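To keep things clear, I will list the structure first and then write my remarks on it.
Apart from one protein chain that is not included, each protein chain of the complex appears where it belongs.
And now, subunit A:
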Amino acid sequence: MTTNGGFEPVFCTVVPPHVLDKLARNDDPALSGPARRTLMRDSELRGKRRVTTEFALAAAPTAKAPSDQPLRTVYDAEHRTALPGTKVRGEGEDPGQDATVNRAFSGLGATFELFLKAYGRHSIDGDGLPLDATVHYDENYNNAFWNGEQMVFGDGDGEIFLDFTIPIDVIGHELAHGVTQYTANLTYYGQPGALNESMSDVFGALIKQYTLGQTAAEADWLIGAGLLAPSVTGKALRSMKEPGSAYDDDVLGKDPQPATMDDYVRTGRDNGGVHINSGIPNHAFYLAATQLGGHAWEKAGQIWYDVLTGGELTDRAFFTDFAKLTVKAARERYGDGGEELQAVEKAWEQVGVRIL
């Protein structure tokens, strides 16, 4: 499937980094995607080379089947920024006094469980990768992120955001970035970046629903409910049910997410609007899941998971590429003419993403 008219730029390491940097910022993902990947691979490789040289290590082949139990470690950055920080809780250890540590630990477990029970996936990489998280990162830090190896959570400033470990879907969201990294590795810019974000919102929401035992009809379909400080006018950071309706506040402004392609936002900020246009695939998932009813992780979630991990989704995929693959996955898993296929087709049609 080609989205760029067959134009396939070739990059190798002789391209000077500043040229790659410039290309990586190009508005055309056909140009920026390969450059970004090259830059990322370069830094990954440099890191690996350094580690293997310094410690005389080589990757040991894993012969053993991965465990059905997670291997979790939570670290405390003690309000500084060095990662991972001080180890405060390992697997098999009892909960301590710090609620943030305990929430992070439970959230890691819930995420591990959904991927294992619903999709038979062993951890983020499918091969039992240990799950590491650092809490209390920096001071009044209003964010959480995935650094390529682990999750990092700030405490929030208490004025706009509270502790980022409060919503379990935020924990799931960060870990799902890890799953995407190990599978389709969607480039974090423009439409592939918005798909990357949407994968994290979808599986973050499913982890919350799975933990609460909710059906699609019962779920709130909010991302980050409980994260906004009491003085903020809003219910969450994003709404998959009604993108654009999560908050409208004097300080934060209004939730900028579109629900359909008619309102697609073109911007260079936020890596080309990855947290903005993710509203469109998010809403498509919500529509498919609620149309099918029951537990969203069972059918709609399975179809999305099939596409994310199936090997056909390229790292530069646009919404339409992803949508077409969900239609194909629905047909392959549940049959032609089934309600699953119809629900998926209708969902993309409603958000204005072409599937033909």
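We take it that contacts are C-beta pairs under 8 Å (C-beta built on N, C-alpha and C of every residue); 3 or more make two chains touch, one makes a residue touch a chain; residues count from 1.
Here, contacts and distances are computed from a predicted model.
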I want to check something: the complex is missing a chain, and I'd like its UniProt protein name from "Metalloprotease", "Fe-S cluster assembly protein SufD", "Carbohydrate ABC transporter permease" or "histidine kinase".
"Metalloprotease"
Out of A:Val74, A:Val88, A:Ala110 or A:Val170, point to the residue that touches the absent chain in the complete complex.
A:Val170
Check each of A:Ala110, A:Ala144 or A:Leu287 against the chain that is not shown and name the one that touches it.
A:Ala144
Spell out, residue by residue, where the missing chain touches subunit A.
18, 21-22, 24-25, 36, 39-40, 81, 83, 138-139, 142-148, 152, 161, 164, 170, 173-174, 177, 180-181, 188, 196-197, 200, 224, 237, 252-253, 256, 269-271, 273-276
